[in-house]
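Complex shown without one protein chain; remaining protein chains in place.
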Amino acid sequence: MNEITPASIGLSREDLPNSYIGRSVPRPNLPKLVQGRAAYTDDVTLPRMVQAAFLRSPHAHARILAIDTSAALQVPGVLRVFTGADLAKVCDPWVATLDHLKGMKSAPQYPLPLDRATWQGEPVVAVVADSRAAAEDGVAALAVEWEPLPAQLDMETALDPGAVVIHPELGDNLVFTRTAEKGDVAAAMAAAHKVVEATFLTGRHTGVTLEARSIIADWNRADETLTVHHSTQAPHMMQGVFAKQLRMEEGAVRVICKDVGGSFGIKVHVYPDEVAVAAMSRILGRPVKFVADRFESFVSDIHARDHRITGRIAVDAEGRILAFDIDDRTGIGPYSVYPRTSAIEGNQVVNLCGGPYDFANYRCTTTVVLQNKTPTCQYRAVGHPIATAVTEGLVDLAAEALGLDPIEIRRRNLIRDDAYPYTSPPGMRFEGLSHHAALDKLLAMVPVERIRADQAEQRKRGVYRGLGFASFIELTNPSPFMYGIGGARISAQDGATVRMDPDGSVVVMSGVTEQGQGTEGILRQIVAHGVGVPLERVKVITGDTQTTPYGGGTWACRGAGIGGEAALQSAIALKQQILVVAGAMLQAAPETLDIRMGQVVERETGRERMPLGELGRIVYFRGDTLPKDLPRELVQTRHFITKEYPFAFTNGIQACWAEVDTDTGMVKVLEHWCVEDCGRVINPLLVDEQIRGGIVQGLGGALYEHCVYDEQGNLLTTTMADYLVPMSAEMPEMHVGHVETPTQESLLGAKGAGEAGTAGAPAALMNAINDALRPLGARVTEQPFTPARILRALGTI
Amino acid sequence: MSARVEITLTVNGERVTRGVEPRRHLVDFLRLDLGLTGSHAGCEHGVCGACTVRVDGDIVRGCLVLAASLDGADVTTIEGLTDSGEAEDLQAAFVARNAAQCGFCTPGMVMAAADILRHHPEATRDEIREHLSGNYCRCTGYQAIVDAVEQTLVARRGDAR
Partner (left out) sequence: MKWPAFGYVRASTLDDVWRLQAEHGDGARILAGGQTLLATLAFRLSEPELLVDITRVAALGGISEAGGTLRIGALTRHAELGRDPLVARHAPLLAEAVPFIAHPAIRNRGTIGGSLAYADPAAELPACVVALGATIVLASAAGERRVPAASFFTGLLETALRPGELIAAVEVPIATPAHRSAIVEVARRSGDYAMAGLAACVTLDGPRVAAARLAYFGVGNGPVLAQGAMAALQGRALGAESIAAAQAALARDLDPPSDLHGPPEMKRHLARVLTARALSRFLPATEIAA
């Protein structure tokens, strides 16, 4: 292994006969998706399967006084009703804290609460019936007596003396706080040429996966195994969770996730209703299915990005950034979410503000508090959109205060491309980034002069257009430093098993998973390249804990960099093993042989010596003809973990060209650009589409999406008519470009790309809107940038 | 009162007779009664488009149509559209252009796009976006889908000349 270098295994962009790395090949799973032949969890039917529905708390905070199930049990089709007490008999509660987040606290959470509901939408009673409709009829017939309690709904007052302390045993509503400091912020502010301050809001919003959360749990009494069909990102993690909470051995639990209809982080968390389903199956001894409907998704899927951030930036007369001073307040739900915890988003704001820039003085505090609202946790790009909006918003304000062009101020402050390795003021270690090269590439793509000329021309006619920029960094390929060191059973390593079957076809089983980003596609490319077979001869298996190596699943953009690396290393190991056998069969030294397009060939000349199918036939059916001591396992497993850097940081820059109708406050995104450096690009088509999808998701949170609560803690946006998501008519054409700075941590050199679009889009849009409104003296800093907010900024209302 | 209603209809070219609960919507009828799981329910209040199927030649929201009201109707789902080959070029374009990621919106999106091919073969890019504006996709950001539809329309117009 140590002898292998990227060059020696043909990892380059040259058009080698079987170098699929860097090629835009179509995904193998697409035909079934476009033909309607996929298998999502709700498509699965099991014998004697029953359906669950939940009575959810109508109150933000209430004591459960009594639950009368008698009428529900009489409803035709209803089989059973479960309360928190029922499930607690077979299922333990969990607490979502991480040891390395010092002082973090959260209360134990049960699948169904025992005596108190703490958010509107919390599942409180479960009804199991022979159909979903009957289960809902049963829910409608339940009689629950509540004692409404005062609710804590304002994050700003959650730590005040008069606050409602949601879990008295915790003492207060403080979940976690941390301040990162470097240098001397006070001195820098005092000495600065200009100091600019602004307060930003990112609006609470949610993922809206089109396939809602779905699960079937099947406890088989006979062999005492639990099989779970689950629309999840991390089947092995869930295997561990179900085993732990239901007091089973991990080996008795199998989690299967085949096709997943979108996840974006929403489906990597532990949900009480899903654990309840497993507990109910445990009790009933038959399969129980639960598919959240859209209304319950809005109120029970994790929310995210509920932050108020006040920030100051200090610059000198030359426009060099001297300091950032940032205070972040975020309100989560009444529980931190398991196992990743709801403090990570705020912690990332602390770690990531100022990220692309070279400056010496930094202070950033996050304060994470409990609220009686839907629990929040990691959602695509996590803290990055927040940190990027604050950073890039302040940088633009500084540019304005100095009369500097926004591109110029970035030129003067982006970390130089030759400055690596580099440690940022909050302590993030960067192996190698390309901020300046990315900016150069962006400026080659964005017709800035033409846009500025158009902007000036349109202004004369009362049409306000703006161009906004956002540089960003993005963490990918996480090591155990993200979760593992905190005690969480979240795997930062990943594994792949690659095997050759008798006819020479290849199968790869991987611990990373597919939710549409193209995991199976790139694994196929990598393994085909690593072994030396045509693409079509490789089958990919993911999403089954019974057959795939133990892995972490998909999150924090680790599929390509970590899962892909494990696949490459095991593919190479398999090739070497095959060549040992081939050498014995062909009387040649293995080093003189290679495998190309499914043929064993002479490495020097390329002369074909034997098809892999022939080798397979001999190994599997004529082993008598091989030397007795020859190792002949045509299957290899490798696990990969990053070792040098806690994260493989990536970088990029986005530009957004937008028009603001100053009469109506409506924003039209005209065009959008993104240059991304995610290291080695395995499939440009897939990466570009991930970036586009991520940009639109980011634009959604910046323009439309908002989980709105009233003063009683009722969620008002519970339908797709009230909660607005981006649709095709309003979204722009997006241009994507790349710079490639591979990581040295792996042969593949791939970093992650899935979240970059979302990280930078809100900031780029905000800066574009503010660039458009600058002549009118108006500015917006509160997302989503609705017409009402823009009209208010203009002083119209 | 909620007695089952007997319906006989054609689904993907096959004659089907079933007794259905009045409250069963078309998507659940397809998925649960006929095993046609290609059509999806994404919101069940008519907004997301995942349930888009064709009834008597028109695209409709399967979640806002009673199965009981479809006696005598002609229904085409993604499975039937595929088997007929009517939009084979469109589906191939989706694959080539990576116009699907998780695939959950895809059947409804393809049904809506096939409607453009049938009824608006001269559609411009903006018109394509407008026609698809009732189909939610969270993964792609729409551009690849619009590309795939546009490519197909252009190719068909080219062939026709």
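Letters A and B mark the chains as written, and numbering starts fresh at 1 in each.
Following the convention adopted for this analysis, a residue touches a chain if its C-beta (ideal position, glycine included) is under 8 Å from a C-beta of that chain, and two chains touch if they have at least 3 such contacts.
Bear in mind that the values here come from a model prediction, so they are computed numbers and not experimental data.
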Chains on display which the left-out chain touches in the complete complex: A, B
Sole residue of B:31, B:61 or B:97 that reaches the chain not shown, by the stated touch rule: B:61
From A:94, A:242 or A:295, residue that would touch the chain that is not displayed: A:295
Where the unshown chain meets subunit A, residue by residue: 132-133, 136-137, 140, 293, 295, 461-462, 663-666, 704, 708, 716-717, 719, 721-722, 724, 726-727, 729-730, 786-788, 791, 796-797
Missing-chain contacts mapped onto subunit B: 1-3, 5, 21-23, 25, 28, 44-46, 49, 52, 58-61, 63-66, 68-69, 71, 112, 115, 130-131, 133-135
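What we mean here is this: only the chains that are shown with their structure count from here on.
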Subunit A contact footprint on subunit B (complex, rising order): 21, 23, 31, 36-40, 42-45, 47-48, 50, 77-79, 82, 91, 94-96, 98, 100-107, 110, 129-130, 132-146
Complex contacts: residues of subunit A adjacent to subunit B: 26-27, 29-40, 42-43, 133, 207-212, 259-264, 293-294, 515-518, 685-686, 689-690, 692-697, 719-721, 725-729, 731, 733-734, 757
